[in-house]
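Left out: one protein chain. Kept in place: all the others.
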Amino acid sequence: MATEISKRPNSLFRNLNAKIASIPMILTALVVFVGGTVWTVVYSFTNSRLLPRLQFVGLDQYERLWSTPRWLASIENLMIYGVLSLIFSLTIGFVLAALLDQKIRFESAFRTIILYPFALSFIVTGLVWQWLLNPDFGVQHFVRGLGWESFTFNPLYDQSIVIYGILIAALWQGTGLVMCLMLAGLRGIDEDIWKAARIDGIPMWKTYLFIVIPMMRPVFVTTLVIIASGIVRVYDLVVAQTSGGPGHASEVPAKYVYDYMFSAQNLGQGFAASTMMLLTVLIVVVPWAYLEFGGRNKRG
Amino acid sequence: MRLRFLAAALASVSFTSLASATDLEVTHWWTSGGEAAAVAEFAKAFDATGNKWVDGAIAGGGNTARPVFISRITGGDPMAATQFNHGRQAEELVQAGLMRDFTELAEKEGWKNFVRPVSLLDGCTVDGKIYCVPINIHSWQWLWLSHKAFADAGVPVPKNWDEFVAAAPALEKAGIVPLAIGGQPWQRTGAFNVLIPAIAGKETFLKVYQDKDEAVAAGPEIAKVFKAADDARRMAANSNVQDWNQATNLVITGKAGGQIMGDWAQGEFQVAGQVAGKDYSCLPGLGVNELISVGGDAFYFPKLKDEEKTKAQETLASVMLSAPTQVAFNLKKGSVPVRGDVDLAAANDCMKKGLDILAKGNTIPDPPRLNTEDTNNQLNDLFVEFFATPSMTPEDAQKRYADIIAKAD
Amino acid sequence: MTSVLVKDLSLNFGAVEVLKKLNLDVQQGEFVVLLGPSGCGKSTLLNCIAGLLDVSTGQIFINGKNVTWEEPKDRGIGMVFQSYALYPQMTVEGNLSFGLKNARLPKDEIAKRIARAAEILQIEPLLQRKPAALSGGQRQRVAIGRALVRDVDVFLFDEPLSNLDAKLRAELRVEIKRLHQQLANTMIYVTHDQIEAMTLADRIAVMRGGLIQQFDSPQAIYNKPVNRFVAGFIGSPGMNFLEGSIAAGSTFSADGVDIPLARYEFARQPAAGQAVGFGIRPEHVALNSGADWPFSARVKVDVVEPMGSDTLVWTKLGSHNLAVRVPTERMPASGDMVDIGFDPMRASIFDSGDGGRL
Partner (left out) sequence: MADAVLTSHPAAGVEPFGPKPRRVFSRRNIFLYGTLIIVSLYYLLPLYVMIVTSLKGMPEIRFGNVFAPPLEITFEPWVKAWSTACTGLNCEGLSRGFWNSVRITVPSVIVSIAIASINGYALANWRFKGANIFFTILIVGAFIPYQVMIYPIVIILREMGIYGTLTGLVLVHTIFGMPINTLLFRNYFASVPEELFKAARVDGAGFWGIYFRIMLPMSLPIFVVAMIIQVTGIWNDFLFGVVYTRPETYPMTVQLNNIVNSVQGVKEYNVNMAATLLTGLVPLIVYFISGKLFVRGIAAGAVKG
């Protein structure tokens, strides 16, 4: 009887093919995302102007950043926009999905109508809505033409509500996808849940709120990743619709970064601003992402 | 038989043209009607030398285009020639050794002898070497006025800034926007920078921008400028356009009374078939202080590996500066040629005014030439906020203005 | 001859020890069932043998060859899964031939093997169908066929019948047994169903907490469980337990009930006064038999549970519940006074501390 001991092979070569196949992912993660981030952070402590150069100036760029009214306005705008956008996309997306899930007729037609703007870019979205919200041509002009002379709906040229003008366009473009994700989630819910809820006499809204939504956690996670990453990165839409105006009322951090890196030719300032953005993202996303995706190793 | 002959002839033709013709890619952000017509003159002249101008226009202004240019130059895939505003925009690219030195050509052709004012070449000079070709002189100090608008409002066309401000209520009553200013940040800063020499004089202007004198920036002279800016803000409150040429278009169509904009606006009037003095007026220095700033565009030539193309770069540089091209280009562009020795008989009223002032030497440097782009952007941020926020007092704005000047280098 | 040998096998997932220095020795041609409650590590052990999980320490031999770090395909095994795991996009024939094609067998050899497996399992008419068009029982036959065509010495079954209804399960159980008799190769079979274990196995390995508790023939496990856990886990309805202690001499006593242990064969001698559990299976207790038992008592019937052929009669012995299994025709009524009796020889006595058999 054989009793020789076979040694554990070098763990580097276990599943070698899987590791080889993952090289693009590993390189992207390490070189582009980590490498690019580290590079950005390092150069945020320099006084680089047009070209990156390693002349360290300590925290100067950060001090300046946090004393710049435009940056502060950008942060505030992004927070308002982000919170509103999250709430509205999730709510509208979910309600629409719930409506479509009532075994209605023409479901696919409605679905197509709600989803099609997703195929259009933010630039296009921004242009169309700029056109529709333009007081001289668009909705305001139309309603006044109907005889309601005092009607005012001029979000893109009014500082206090410009963010809603952008939100209208963003929701138009993005809720379709959210609706689709939610619909898919609803379809994945066991029919028996509905039967049980009906027998127990639980009203429909309660069933949705307390039973169905908690069951859809994975969908909400995916949706959240998609919406939230879109919010942090919002840029094109603002540029196409308002260029950040009027005043600084629709400035966003990504635009600040871009403007200072490229048009102000002050890379150091742009990098400092991006570092702050990255830091915020890291603080919020990493613990969550690790819990969500890191702890799965033990399955099986 | 004949066919074969034809084919051979064609082949030889294409062969010769291949041997001598070099494609040069030239990038710029000139895409409005007048600008495109002007660029076409360059392209025509360059193509006439047997080479080929490959046009790489990027719309959306310098802020969209410059990052693309810079990325391509630093990314190792440079174009053959590219536009920058001359001044400090390309300084670092030159220092990094990415741009071509044209000193030799400049000396051979004697640029110093005919480029007027000579200070334009200074903007191209780094460490005593010339790195760019200035191609035009632009000045900002112009107030463009629509005769139609004032006729509609029933008031005479103003002769200076103060009259213009006084006429504003009449224009408004007639449903006309007194002052058109586009939403783009640089237009606001530009307008303010025009107000400084007009209201506070050349000395103050130089103290602030050349010497970066914080005390002057915070002082009473600039306070007057901010008062004027406050007027401008009120007059421009209803101008709902973004692009500068849309604003110009409001003046052309008489929907707005006037616009503070550089001489390039003239190209738009020209394209629209308007006649200076009859359909519109131009007041240099806002009609208060007749002086103009000297700024403009320049072409830079990145270092290339291809020898043919390197040679063609020289051809292009010569063509751009040659007298006929300068005239043709600048007439279309609405700017003043950089050569002091060309005949501008074809120039219209406004351009002649500019040439006069230039000849008298009543010039100031263009603020963007004196400031880094960083400072320019900070000023943009300030004026965007100022113009859009009626609640922001001129005093508050001046405090921040002085702050920016103090920190500028 | 040893077919599968597992030596000191441990497997940890992080800090959790799933298998703890486990040893198992399966003979050539033997049918071994791994039995235990869920989470005991039986499926994990099977996956380790198959090479689908990397072990932490220890060695695995198949047919004398150390395969601890071999790929599953090189171990000479075939495997059948609970969910059938048929490739949905391939026909039955495609499913059967997939592994053989991977091994680059010649075409005619593949055809021969498929024909044989299809004949054995009677799935010839299904060869061109897709799995979605098959019933549960048919799918599991195909899954078995997939192991069969590999022509290997060791078959691994991972709860293959759990997804089937009771009737099909019984049918396929017999079929697997027949298959084993016909092929005579080694089979390792994971289940939590003790009827499957009892009917199929040559030997059963009862597992708990990553360890094998007892590895023996079904009869031995049934009659002589080595510890309290095995005794309680095997048998349905479960064994009756009386908690008490060993009194002077050889008597078990628990609050007022004394059972003489003269005929009981002790595995190890208990000390006097030692706390023990006394276990007796319901079917080993006689009711109103009239015979003379070493131990007998008169008790009152609590509850009667008819189960078809048999009936379970619940009574109380002292303070402990005691179930008695009787043929249904002799079923008493609830509330009746009855005589019960049993022979302690058939009982099992366990140490109350470590649970080991005494």
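Letters are used for the chains, namely A, B and C, taken in the order the chains are written, and counting of residues starts over at 1 for each.
To be clear about the criterion, contacts are C-beta pairs under 8 Å (C-beta built on N, C-alpha and C of every residue); 3 or more make two chains touch, one makes a residue touch a chain.
Note that the structure is a prediction, hence the values are computed from the model and not measured.
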**OP:** For the chain that is not shown, enumerate the shown chains it touches in the whole assembly.
**Re:** A, B, C
Original post:
Looking at the whole complex, which of B:Gly75, B:Gly97, B:Pro220 or B:Gly361 touches the chain that is not displayed?
Top reply: B:Gly75
Original post:
Which listed residue, A:Ile75, A:Leu90, A:Val162 or A:Leu181, touches the chain dropped from view?
Top reply: A:Leu181
Subject >> Residue, one of B:Val271, B:Leu358 or B:Ala397, that touches the chain absent here >> reply: B:Val271
Original post:
Pick from C:Gly41, C:Gly58, C:Gly78 or C:Gly277: which residue touches the chain that isn't shown?
Top reply: C:Gly78
Original post:
Residues on chain C that touch the omitted chain in the whole complex?
Top reply: 47, 50-52, 71-73, 77-79, 81-89, 98-99, 102-103, 143, 146, 150, 158
Subject >> Where the missing chain touches chain B, by residue >> reply: 25, 27-28, 30-33, 36, 39-40, 43, 53-61, 64, 67-68, 71-72, 74-77, 79, 243, 245-246, 249, 268, 271-272
Subject >> Hidden partner chain, residues of chain A it touches >> reply: 11, 14-15, 17-19, 21-22, 24-26, 28-37, 39-40, 52, 96, 99-100, 102, 104, 108, 110-124, 127-129, 131-132, 137-138, 141-142, 145, 172, 176, 180-181, 183-185, 187-188, 198, 203-206, 216, 218-219, 221-223, 225-226, 228-229, 232-233, 235-236, 253-254, 257-258, 261, 267, 274, 277-278, 281-282, 285-286, 289-290, 293-294, 296-297, 300
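Rule of thumb we're sticking to: only the chains that are shown with their structure count from here on.
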Original post:
If you walk touching chains, what's the least steps from chain B to chain C?
Top reply: 2
**OP:** Specify the chain with the shortest distance from its C-alpha centroid to the centroid of every protein C-alpha atom present.
**Re:** A
**OP:** Quick one: point me to the chain whose Cα centre is farthest from that of chain A.
**Re:** C
Subject >> Of A-C and A-B, whichever chain pair has more C-beta contact pairs >> reply: A-B
Original post:
Using the average of all C-alpha atoms in each chain as its centre, how far is it in Å between chain A and chain C?
Top reply: 53
Subject >> Distance between the centres, which are taken as Cα means, of chain B and chain A, whole angstrom >> reply: 38
Original post:
What does chain A use to touch chain C in their complex?
Top reply: 1-6, 8-9, 14, 297-298, 300
Original post:
Where on chain B does chain A make contact in their complex?
Top reply: 62-63, 66-67, 70, 74, 89-93, 96, 183-185, 240, 242, 372-374, 376-378, 381, 384-385, 387-389, 400
Subject >> Touching residues on chain C, where the partner in the complex is chain A >> reply: 2, 5, 7, 13-14, 16, 53-54, 59, 61, 64-66, 68-69
